[in-house]
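Only a single protein chain was left out; the remaining protein chains are all shown in position.
We call the chains A, B, C and D, going by the order they appear; numbering starts again at 1 in every chain.
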Amino acid sequence: MIIEHAVQIFAFVILTLMTLGGGLAVVTSRNLFHAALFLILSLAGAMGYYVLLDAGFLAVVQLLIYIGAISILILFSIMLTRGLMMPGQVQRNEQWWIAALVVFLTFVVLVVTMWQTVWPIADTEALRAPNIAIAQLGAALVGPYAIPFEVISALLLVALVGAIVLAREEGNQPARADAETGE
Amino acid sequence: MLSEFAFVGVLVIFATLLPVAGLAVAWLIRPKKPNPIKQSTYECGIETRGETWVQFRACYYIFALLFVVFDVEAAFLLPWAVAYQQLALYAVIEAIIFVAILAYALIYAWRKGALRWI
Amino acid sequence: MEALIDWLVTTFPPLSEGLARFIVYVLYSAILAFVAPVIIVVAYTYMERKVLARIQDRIGPNRAGPLGIFQGFADAIKMLTKEDVTPVCADRVVFNLAPILATIAAILVFAVLPVAPGVIGADLQAGILYVVAVGALSEVAALMAGWSSRNKFALLGAYRAVAQLIAYEIPIVLAILVVVMVAGSMQMSAIVAAQDVPFVLVLPVAFLIFLVASIAEIGRSPFDLLEAESEIVAGFHTEYSGMKFAFFFIGEYMHLFASAGIATTLFLGGWRGPFAGPDSWLGVLLGFIYFVIKTTAVIWVMMWVRGTLFRIRIDHLLDFAWKFLVPLGLILVVTVAVALKLPVIGTSGLRWVALLVANVVTALLMMLSVSILARRSRSAALREVAGVE
Amino acid sequence: MAIPLPWWLTVAAALFAIGLYGVLSRRNAIGVLLGIELMLNAANINLVAFWRYITPQALTGQVFAIFVIGIAAAEAAAGLAIIISAYRRRRTVVVDELDTMRW
Partner (left out) sequence: MEFIFNLTPLIPLFPLLAFAIIVLFTHRHNRLSSSIAIGGIALSTALGWTLVLATILSGEHAWAEGWQLRVPWLPAGTTVLELGFAVDGFTAAMLFMVPFVCLMIFIYSQGYMKLGQPDQDPRYARFFAYISLFAAGMLGLVVARDLVLLFISWEVMGLCSYLLIGFWSFRKADSEHHIDAAQVVRARQAALKAFITTRIGDVLLFSGIALLYSYTGTLTFRELFRPETLETLQAISLLGMPAVTVIALLVFGGAVGKSAQFPLHVWLPDAMEGPTPVSALIHAATMVAAGVYLVARTLPLFIAGFVVADAPALHWVAVIGAITALLGATVGLAQDDIKRVLAYSTISQLGYMMMGLGLGSLVAGIFHLLTHAFFKALLFLSAGSVIHGVEHGAHIAAHNGHGHGEHFSPNDMKIMGGLRHRMPRTFVAYLAGALALVGIVPFAGFWSKDEILAEAFHLWRADGTLNLPFWVWLAGTLGAFFTALYMGRQLGLVFWGEPRHAAARHAHESPSSMTVPLIVLALFALLFGFVNAPFLGNPLHHLMGNVHEVSEVVHAEAIPFNPTVAGISTVLAVAGLLLGWSLYRNYRAGQVEPFQAALGPVFTVLRNKYYIDDLYQWAIIRPAVWLANFCFNIDDRWIIDPFVDLVGAAGRAASDIARVLDSGVIDRWFVEGTAQLFNAAGRWLRYSETGHVQNYLLVVAVTILLLLGLYLYF
């Protein structure tokens, strides 16, 4: 039990270093590509958190969507918008120090509140066995959460349509209809 | 569950060790005779001209976009698929509607020519 | 695995259960990370050369050792002692990290591969999703390699590689979706256990989608666009040499084996076969042998395809994924979902029949519509040509 | 559970603050987006932590986290498309220079 706890705390510390260190690097790194890679590191740390919190499925989803898909998208768009990768360019604006101050204050307020609040922690028995099967999740998605579930797909559709309209190069349309598509 | 992921953690460490060790060994025993020509960027023997980071077309981005959308779809549908055998017909129909909406996304991209290379 | 842990605990009493588990994990990890790559690379490069040589009416490697079986080791030594050139303007850190990440990504897949009865590193609930998710790491590695080389070909190659990888990941996911639906679990062991009938027999279309997409996913001919020499030199690893290149190479073969292994697990019944089972050491060994045989068969098919087909064009490649495999997969998911919920389907036997019928019907419909579309577009093209002249 | 809940919350708050700082101080629009991703992740960590410690038998925490990830995907897709579009028209992704709304 003690060893297990020690392992957990060790993992927590490592993951925190990854997450917060990666996060700090994301917001301070001068090279945007590096920033994106650090974002991946930070997200991987968060993934580890999910594992420690017994949300294995979520961890895998995090790996799949955040690291596997969203970060690819970000890397692509970084490469597409050239000119910002000029090294040595100043990457923070003039208000950064006010921002830092405000952010620090926010953090302090949050932390103080969190440590003062008495959280209604579940009883030990429940804490020990949070075994949520993926099947339960799946059933919930089409059960009580059916409407959000459908809305997500609509949201994705809308995002895709909007993004295609925005990102497509204008004035680059071939005059004839695409023969392959059989339109 | 933690113990299962613990294995993944151990494997990550070992999997990192392999290439690191390999590279270290190679670094020890390989010859090191750099010269500027060898270290220049390889472009079929021609001198590199212009910037390397030429701007690429947005169609790559659009493919990545579709990928993201369908990846999210997978993340939502896989739990559903696991639960599939216990579900009633209406729940299956909900998922089919979900798939249909995303299929419409694909059709939209197709008809807009976003799937066309060049 | 669990049996081994039990055995350790009972044989060496001072060992606690956790420690025993730790020892077993370390051992198995070491096997997966150090032994398996070497064996796989050596064995399957040799096999590939031989098979290709046979297809192309050559002899293949025959110098190093009897029948050239030491060719792989010779290659390894060559790689190890080659000079490693890093371009001056490259982003060194990222440049060095990329092959490491690629190797890690390839090895990590093995964590959930049930190579023998009871032998599986991590039997995750979300096992198969984990496989797909880890595959995404290799895309990141490709982008890192391409970007950090500061070479136009490398960057272009990385773009292409990622475009291809992500395009074919979706059909894979859809095929997996069908399997998960039928098996009722994402756990690899449960999927194997569910295959009283190997799924390839009842879900042939899903298997084909998976196989084709896997070939593309590991970037082999006819989908080896990522390293089309005539177009983009060697793709994202143009600037790599020596051991760093070797690790990309190792990663590729690990990936090959992993993909075939997953195909085996999902569709060919995994380690299942006569007398194989977790109860005795013999059964376990037998299961492992079945697994390797099946996987090698899949790999052989992939090599066969490589030796037979020519490389296809990048636009056709993406079209094939997005305009054929993805719609096919979506339709298949819907058809299977409906077929299994039909009121008459209750008993197990009928279930399999319904699945097979759903598969076949979907395939036929798809073929029909594609042929109609193709005919129409061909005649449109012909008309256009005629109109121009 | 070796780590008490407030630690998780603190880490999440720190990640949130870092992300917020990125949003407020990055000159590059994509950098701003990276900050937003960090913030979303911080929120997700909170959701999962609360689920684990307070309502471990309920599904809500995990389901919400999945929804947040899905929404983050949509947000990134649309946001990056906007940035690419802006880049194509204005040849810049520096937020300070994207100021048509000024007058």
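Criterion: a residue touches a chain if its C-beta (ideal position, glycine included) is under 8 Å from a C-beta of that chain, and two chains touch if they have at least 3 such contacts.
This structure is a prediction, so every number in the text was calculated from the model and none was measured.
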| item | value |
| --- | --- |
| Chains shown that the absent chain touches, full complex | A, D |
| Residues from subunit A at the interface with the omitted partner, ascending | 93-95, 97-99, 102-103, 105-106, 109, 113, 144-145, 147-148 |
| Residues belonging to subunit D that touch the chain removed from view | 20, 23-25, 32, 55, 58, 60, 95-96, 98-99, 101-103 |
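One rule holds for everything that comes next: only the chains that are shown with their structure count from here on.
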| item | value |
| --- | --- |
| Chain pair, A-B or B-D, that carries the greater number of C-beta contacts | A-B |
| Whole-Å separation of chain centres (CA-atom averages), subunit C against subunit D | 33 |
| For subunit B paired with subunit D, centre-to-centre distance based on mean C-alpha positions, whole Å | 21 |
| Subunit A-subunit D separation of Cα centroids, rounded to whole Å | 6 |
| Sequence positions of subunit C contacting 2 or more other chains | 124-126, 129, 132, 155, 159, 162, 166, 184-186, 319, 323 |
| Subunit A, residues touching no fewer than two other chains | 4, 8, 52, 54, 56-57, 61, 64-65, 68-70, 72-73, 76-77, 79-80, 133-137, 141, 152, 156, 159-160, 163-164, 167, 169, 181 |
| Subunit A - residues contacting subunit D, complex | 4-6, 8-9, 12, 16, 19-20, 23-24, 26-27, 32, 35-36, 39, 42-43, 46, 49-50, 52-55, 57-58, 61-62, 65-66, 69-70, 73-74, 77-78, 80-81, 83-84, 90-93, 95-96, 99-100, 102-104, 106-107, 110-111, 114-115, 119-122, 126-127, 129-130, 132, 136-137, 140-141, 145, 148, 152, 155-156, 158-160, 162-164, 166-167, 169 |
| Complex contacts: residues of subunit C adjacent to subunit A | 18, 91, 94, 124-126, 129-130, 132-137, 139-140, 143-144, 147, 155, 159, 162, 166, 184-186, 319, 323, 373-374, 376-377, 380-381, 384 |
| Residues of subunit B touching subunit C in the complex | 1, 3-8, 10-20, 22-23, 25-27, 29-34, 36, 38-44, 48, 52-54, 56, 60, 63-64, 66-67, 70-71, 74-75, 77-78, 81-82, 84-85, 89, 92, 95-96, 99, 102-103, 106, 110, 115-118 |
